[in-house]
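Here you go, one structure.
With one protein chain removed, the remaining protein chains of the complex are shown where they sit.
Our next item is subunit A:
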Amino acid sequence: MKHTFKNLPKLTAMIIAGGLMVACTDDPTPNPNPNPDPDAEGRWITVAAARMGDNPGDGNGGTLIYSINSEEAKDPTVSIAPFDNGFIVPSNRTARLQSSEDGNTMFNISYAGDTGGNYTKYTVGGGQTFTQSGTAVSIAPYVGSAPRWVKLFDGDNTGAAVYVSTEDIFDDNGTPSDATDDTYVRTESTMGVVTLDLVNSTINEFQESIVSLTEEEEANGYYISRIDMPTLNAAGDKLYIGARVSKVDPATGESDNSGEILNSKTIVLDYPSLVNPTVISSAVGQGDTNGYRSINSFEYNGSVYQANQGDPEGSHILKIDANNQYDDSYVFNLDAALGVEDAYILAWRPAANGKAVVAYRDASSEEGVAGAQGFFALVDLNTKTGQRIDDIPYEADFYLFQYQGFVVEGTEIYLTQAPVGKNGNIYVVETETGEVTKGAQLENVAGSHYIGLF
């Protein structure tokens, strides 16, 4: 200690040098972009990885993306390490990513933080190269700084984001100061919907409207508390928005978890004007239709197929017909199709042939480090059948709750598989035959996971 004291300037220099050394990175990887030229035949596959924040599997430590071509994606000898070599998407919390259908452009709207609500797009250049294009635009003024958005399948022209705010309405019986005769009337949900021109980076339209349930449902304290996953119908004249219904106790105005779960509901809006909201209700499924982070409903063959969550009978895939009403004759229950209990659809994606890959959990899921274990299944929207894909390895820490992206190339669907903190692979499912190909290896780091492909 005395020695240190005598060499104070040296100590200070060491301290400063120490600080600088920490600031510098070491161990650079020689070539972050192993193949800068995209394969002329294939398309870019962008892998998304979510680094751990302060809890394993929370994905709050940054969303990293890294692109390879589809040939490399299918090659199990290729190994990629987005956590070391990726591009960190500018988003304070897990980014909600979308990509163009050809894979050449990534769309991002920053989630929370100082730039929350900012839309940016990137031209995919392979590896860690993502070149920002277009001007800055933010949807935060309309739908807040943590927007729930997806792209509409209209040729990558439009994105839509939604917001709902609620207010409890009471009747004071003409005596504002006397609480004893006050009665609960309803909880009013005000919905904001914004559409964004993805090509020109400008706002297309914004509308605000009040969405109501039936009088009886409202009198019992039910209201729409969360909305998400706007989907365009086949005619392109209606927007379907998934909804979650919550309940208050009309006697006290406090939230009530004990109520019965209502039938699944969807808000139907005119498009592109975003006016005239109505609420349609399924007689088949119960629970929420707002999904979580990945697109929850898709147009196929003239109808929109929608997954539901939190269904006491297990998740259903519901069908909304061209008449913009639920088709209650279409009953596709995942429990029944897979022969499992408490199936819960976490993410899914159909190919053009009506066959889809579903990420789900069920009663058999083990409790892993970040929650319930996930599985993949191959299902058929036409035959309403499905089976678990057993060529993909599963383990307790394999968790799919934050799963966001699948890539569809013809009848093939690409997906990522990696348990929290462990290496995994890209898998390619040939939906016609059910054949599964193990693709490129995904290198992982502690507490982190992969959230899909774009």
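We adopt the following convention: a contact is a pair of C-beta atoms (placed from the backbone, for glycine too) under 8 Å apart; a residue touches a chain by one contact, two chains touch by 3 or more; residues count from 1.
Note that in this section contacts and distances are computed from a predicted model.
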{"item": "Chain left out of the displayed complex - its UniProt protein name, from \"Outer membrane receptor protein involved in Fe transport\", \"Cbb3-type cytochrome oxidase assembly protein CcoS\", \"Hydrogenase maturation factor\" or \"Methylhydantoinase\"", "value": "\"Outer membrane receptor protein involved in Fe transport\""}
{"item": "Given A:143, A:243 or A:358, the one touching the chain that is not displayed", "value": "A:143"}
{"item": "Selected from A:240, A:292 or A:305 as touching the chain missing from the view", "value": "A:292"}
{"item": "Candidate in contact with the missing chain, chosen from A:116, A:386 or A:424", "value": "A:116"}
{"item": "Among A:75, A:154 or A:168, residue touching the chain not depicted", "value": "A:168"}
{"item": "Residues of subunit A (touch criterion as defined above) contacting the omitted chain", "value": "1-2, 4-5, 8, 11-12, 15, 18-19, 22-23, 25-29, 32, 51-58, 61-62, 64, 81, 83-90, 92, 113-118, 128, 135-145, 163, 165, 167-168, 170, 172, 176-179, 182-184, 190-192, 201-203, 206, 208, 244, 246, 251-255, 257, 287-288, 292, 309-310, 344, 346, 361, 369-372, 399, 401, 421, 445-447"}
